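Could you have a look at this structure, given as structure tokens, before my questions?
Only one protein chain is missing; all other protein chains are in place.
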Amino acid sequence: MELKTRRMLDRSFTTIGVFAIVLMAVSLVILLQPIVWRGAGAFIFRETVENRKLNLELLGRGSRAKVEIEITETEAARKPVYDMMAAFEAEMEEGGSAFRKQYGREYSELRDMLSELLGPLPGEKNPVLIRAQYGRTRWDRAQVKFHQIRYVEKYDYSDPDRMGVKIEKPRSALFESTSIEPLFGYLEENIEQMMLPKLTFYWRFLFDRSFDAHFFGGIWPEVLGTFYLALGAMLFAVPLGIVTAIYLAEYAGESRFVSLLRTCISSLAGVPSIVFGLFGLAFFINTMKISNGKSVLAGSLTLAFLVLPTVIRASEEAILAVPRTYKEAAMSLGAGKWHTIISVILPAALTGILTSIIISLGRAAGETAPIIFTAAVSVGRPLAIWQTLSQPSPALSWNIYNLATEHEAVDEIRHVQYGMVLTLVAMVLLLNLTAIIIRARISKKLRG
Amino acid sequence: MNDRIYEHTESDLRSRLLMSRGTRRHRRLGALAGDTVLIVIASSSLIALLFIFYFIIKDAIPFFQIEGVREFFTSTRWYPSREDAEFGALSILVGSTLVTTGAVVVAVPMGVLAALCLSDILPFSMRQVVKPVIEMLAAIPSVVYGFFALVVFAPLLQEKGGSLLSVGALIVLVPVSIIGVGVASDLIGARFSEGSRGVARIASAAVLSIAVILVLYQLNRFLGGLRIVSGTNALNASIILGIMALPTVVSVSEDALNAVGRELREGSYALGATRAETLLRVVIPAAKSGILAAVILGVMRAVGETMVVWMASGNAARIPQPIFNYLEPIRTLTATIAGDMGEADHVTGSARYHVLFAMAFCLLVFAFVSNFVSEMILRRSRKQLG
Partner (left out) sequence: MKGSKLIAMISVFALVGLVVAPGSAVAEERIIIDGSTTVGPIAKAFAEYYMSKNKDVNITVSESGSGNGAKSLINGMCHVADMSRFMKDKEFAAAVKKGRTPVAHVVAIDGIVMVVHPSNPVKGFTVAQVRDIYMGRITNWKDLGGPNVEIVMISRDTNSGTYETFEKLVMKKKKIYEKAEYVGSNGAIRQRVQSTPASIGYIGLGFVDRSVKALEIDGIVPDMNTISSGIYPIARPLFMFTDGYPKLGTHLHRFITLHLSPRGQEIIEEIGFIPVTRY
């Protein structure tokens, strides 16, 4: 080949390599961007007056005087709407059956949507479920609802080879020349006065329990559950892992037993997480009966087995990284092997071991499959520490799945799902970041 | 190395150690007992693995006793809930294989290239930036990937599936074909005599590029016209799984590439090879067993993953028609276990409970065997290089 081509090949090879890396970074960005952006929406959003009402009535948060002023303000803005509706209802009453037939269904749909937007209409009895007691509490949801009120979705079926194409028609056309037609124009002009959207920072999202199946409130039980599960797993895995690592690094030679042990460790690392879940169910719950049904304890134990190989490997590396001279110095001073390990090697390897623990902690916090059958439930109170021995708990990872697929109003609570995802990702990435920083400091020190 | 790292001064060490002199004999006895305890604790992972095997096999065997082995591996009829239940898992096995293959196709070329880049191309300072990116990809929990696949990626595939695919194909194929055209025209040119070589090269390059452009255009039109009916399908799961398996592939193959010594590389450079040639002809062949092990580990990660496939693969127990049709939904072993465990009432001793353990057993055997193979490969390559 000619030199020019060879050079070109070399250069393009480099480009492709760099391109692969860039692609990887881009996929990370693509993955994280919606999570961060929309996850932040769980914390920072524009709340409507309904949200302030809910906070005051349900939780006693906010200043009563201010909210009451706002309520009278919005009630004044809403009154014309209610009046128009009353007028139209009277018109229907008088209009006879033909009129009622023409507008009956359309009006009841409109009425339903208005009550979803603004909360129960005057004269309606107060519903039991919190989600029905208030109008839209988030301005973005209110705008979606408002859009539905303004426009009717129709479909154009002219193309026989595809499904209908959505066309939006103003809803006001349905009620042309009736007493309710001006309602749409009024809504258009005064929607902000009716809802009073205000930017708010809901930091309590992390520390509130959920109200009404995650329609409102926060994710504290899930955060706490994740916390318990991950910490519990480390409680079991760390001592086992460090002792094993000490054995492998300081005691064992190259015997057959040791190589068997190493194969076992790497096999354990390769066992699919769902198999751990089945094992946890079959062993800890059905056989050992450590708890009557799912419990945080059973989940932690299952997770402990899952992270054990990670802890062992990383701790062994950390121990091996301790300079031999330290050990030799200690030995020459007459210390026993065990004593050397405890008083010299372990303290020196501590930071390294700590990184391994932190990374494993992140891994345990994020796992879902092993806790499906052993620990996770969709609704539960935050547990006190002794209750973890016998009771199951919600956990972030499982509840992300649960809310994203099983909840009855998946779309309404998207922000909660994204908020949970962001919280979990932030938790795990922060742990990893800590580990990376610690490691960087170690290697800096090592390089002097 | 620097002694400042571990800030124990010698006197510090001595003062701690001298205290123990008096009780040395006592300690020796203790050490013996300690050693025994140590070995027992160190065997915990061995014991754990044995327990896992025991408990999975214990509940898997009844299935094969009740239903036999043949139906499970040869039938595609998966109707576990009926009175006349059928437990044909072939389509599920095929589904697992399909997504894994897809994930490998995504992860391996990208992963190996990225590893090459990390070990040989990027300067040290850049490497320090890239490595955390890979670690972050590895650290993100699988349920987050699943959530992304279901909530963001699946609707995107449905709405803009065709154009996404064609853009993806272009991203991959354009650089490949540019290089291909360059090499081919060079080779063709070499066949001509010295004088006409330049003209021949340009002519062949022109002809080839037109051909390639035509092919790409046609392909692009075909892909762009594709309508993806359902966004949760084998393709979605494969791509996301591929990205999840990437960090494993990158870090293991980077280790393998780093293990190839400087001498080999420098020897190759000394003979006048370019960097690309050195990497392709010298470094990769030398590291190939390590890279193979990386691929196997990536495969293991993809096969064993649950949440992504459960949320993004569509869970239809059917072999796609034709079999390489990645746009159809498929069902995998892990998702079946996660999804069906709910109804699998082991109280009534049904085959339905045990069939899930049979699947878990398949997964376990696969993981065990491939882990063993990759260990063997790695050990051998270490011996060769060491």
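We just call them A and B in the order they show up, numbering each chain from 1.
The definition used in the following text is that a contact is a pair of C-beta atoms (placed from the backbone, for glycine too) under 8 Å apart; a residue touches a chain by one contact, two chains touch by 3 or more.
If you're wondering where the values come from, they're calculated on a predicted model, not measured in any experiment.
Trainee: May I ask you to name the displayed chains that the omitted chain touches in the full complex?
Mentor: Counting the whole assembly, the omitted chain is in touch with A, B.
Trainee: Of the residues A:A65, A:A98 or A:A384, which one touches the chain left out of the display?
Mentor: Considering the complete complex, A:A384 is the one touching the chain left out.
Trainee: Looking at the full complex, which residue from A:Q143, A:N190 or A:T434 touches the chain that isn't shown here?
Mentor: A:T434
Trainee: On chain A, where is the contact patch with the chain that was removed from view?
Mentor: Where chain A meets the chain not shown: residues 127-129, 131-132, 148, 153, 155, 157, 159-166, 211-213, 220, 224, 227-228, 231, 285, 292-294, 350-351, 354, 358, 372, 376-385, 387, 391-393, 402, 405-411, 434, 438, 441.
Trainee: List the chain B residues touching the unshown chain?
Mentor: Residue positions of chain B that touch the missing chain: 7, 76-82, 91, 154-155, 158, 229-232, 310, 314-318, 328-329, 331, 339-348, 350.
Here, only the chains that are shown with their structure count from here on.
Trainee: Given the complex with chain A, which residues does chain B contribute to the contact?
Mentor: Answer in residue numbers: 1-2, 4-6, 8, 10, 13-14, 16-18, 20-21, 24, 27-28, 30-31, 34-35, 38-39, 41-46, 48-49, 51-52, 55-56, 58-59, 109-111, 113-114, 116-118, 121-122, 128, 130, 132-137, 139-148, 150-152, 175, 178-179, 182-183, 186-187, 189-190, 243, 246, 250, 274-277, 279-280, 297, 300, 303-307, 310-311, 334, 337-338, 341, 346, 356-357, 360, 363-364, 367-368, 370-372, 375.
Trainee: Give every residue of chain A touching chain B within the complex, in rising order.
Mentor: On the chain A side, the touching residues are 1-2, 5-10, 12-21, 23-25, 27-28, 31, 34-35, 240, 243-244, 246-248, 251-252, 260-261, 263-279, 281-283, 286-287, 305, 308-309, 312, 322-323, 326, 329-330, 333-339, 343-344, 347-348, 359, 362-363, 365-369, 372-373, 397-398, 400-401, 404-405, 414, 417, 421, 424-425, 428-429, 431-433, 436, 440, 442, 445-446, 448.
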